[in-house]
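The other protein chains are all here in position, but one chain of the complex has been omitted.
After this line comes chain A, so read on.
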Amino acid sequence: MLTLVLGGAASGKSEYAESLVLKTALPRYYLATMQVWDAECAARVAKHRKMRARKQFATVECPLHLEQVQLPARGTALLEDLGNLTANELYSPGGAGKHAARAVLAGVEAVASQCENLVLVSNEVFSGGADYAGDTDQYLLALAQVNNALAARADNVCRVVCGIPVYYKGGTPE
């Protein structure tokens, strides 16, 4: 079962996605996409890891090359988030560059084949204008390709608005 959860900044999408995962059987994996740049990032990551450990999530770091992730057992995975992962693939020295969208989609397929349930969190950043240029436009196009392809592929597509889930496809997964 593939579920795509989208929302704007601070819309409650992460919390909602996590609540979906907590309803499923163990094991639970959290696929973390943030790149750790400095001590502040590291402290944040450590704090979040601890919080999730209490909820019985095992954290797997995958800021790049999602297709190489090997999950130890079949269960439920929560990937957060596609906006971050796409930016990493697009801009990081070791990333896929202009093939970022394709790399992210291949990575999602690889992970989906290793778990019973996959919940993907992604970002809505497309309603602020239509005349972006250069790097910003490249990023928006790549993330839109990822979002639209996964919305077509997913069993459930949910947009979180002010913490309220609105299903555009499927419904609350069992």
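Throughout what follows, a residue touches a chain if its C-beta (ideal position, glycine included) is under 8 Å from a C-beta of that chain, and two chains touch if they have at least 3 such contacts; residues count from 1.
As a working rule, contacts and distances are computed from a predicted model.
> Of the options "Carbon starvation CstA family protein", "ABC transporter ATP-binding protein", "Cobinamide kinase" or "Protein-export membrane protein SecF", which is the UniProt protein name for the chain that has been left out of view?
Result for the unshown chain: "Cobinamide kinase".
> Of the residues A:M1, A:M34, A:A106 or A:A151, I need the one that contacts the missing chain.
Touching the chain that is not displayed is residue A:A151.
> From the listed residues A:V36, A:V69 or A:L140, report the one that touches the chain absent from this view.
A:L140
> Of the residues in chain A, which ones touch the absent chain?
Given the touch definition above, chain A has residues 4, 6, 124, 126-132, 140-141, 144-145, 147-148, 150-152, 157, 159, 168-169 touching the missing chain.
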